[in-house]
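Apart from one protein chain that is not included, each protein chain of the complex appears where it belongs.
What follows is chain A.
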Amino acid sequence: MKVYDGSETDSSQEEEPERVKVGIAEYEVTTDSATLTTSGLGSCVGVGLYDTKTGAAGLVHVMLPVAEEMDDGKPAKFADTGTELLIEELEATGSRRRDLVAKIAGGSDMLDFSEGGSGIGDRNIDKVKETLEGYNISLVGEDVGGDHGRSVQLKSVDGDFLVKSANRDDRTL
């Protein structure tokens, strides 16, 4: 995990915020106006948290609903532990829980072959929402479900959450 605190930012790059990529089962936190991006969300969910007071932001790319079922020491891989981890990491940079808002994208049911019951995408979304509720963090935007993939950019300059899809128009949450 890296926390971007601005010490490495070149002054010539001020106009174009630094872009930080978040891989599957990974997360990043920025207090430095960086844009956090993650791509190729199918049934995976991208959870973005934004501090409305300080502009700090965090993004996690979770793959499976519940850590308990398959614990392997990678908390950011799971909807429950990944969301918790992101909240805690933002708190560690000085954010207060009540200032955080959440936006999420992903959780599609494309290629879900599971028979009966809800698919992994749905369960990922439910688990993220449940965890956010447990921390009293409001979900202020979502672009979830359906049968298409998504990529997201969380712009910590203003908290905008841009959702891109292969065959659809962009959406800003």
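Couple of notes before you dig in:
What we mean here is this: contacts are C-beta pairs under 8 Å (C-beta built on N, C-alpha and C of every residue); 3 or more make two chains touch, one makes a residue touch a chain; residues count from 1.
The criterion applied here is as follows: contacts and distances are computed from a predicted model.
Of "Glutaredoxin", "Chemotaxis protein CheC", "Molybdenum cofactor biosynthesis protein MoaE" or "MoaD family protein", only "Chemotaxis protein CheC" is the UniProt protein name of the chain excluded from the display. Touching the chain that is not shown, out of A:Ile120, A:Val144 or A:Val163: A:Ile120 (per the contact rule at the top).
Summary of contacts with the chain left out: across A:Lys103, A:Lys127 or A:Arg150, the touching residue is A:Arg150.
For the options A:Ser43, A:Thr81 or A:Ser95, the residue in contact with the chain missing from this view is A:Ser43.
By the touch rule set out above, chain A reaches the unshown chain at residues 8, 18-21, 23-25, 39-44, 63-64, 69-70, 72, 74, 77, 108-114, 119-121, 148-151, 166-167.
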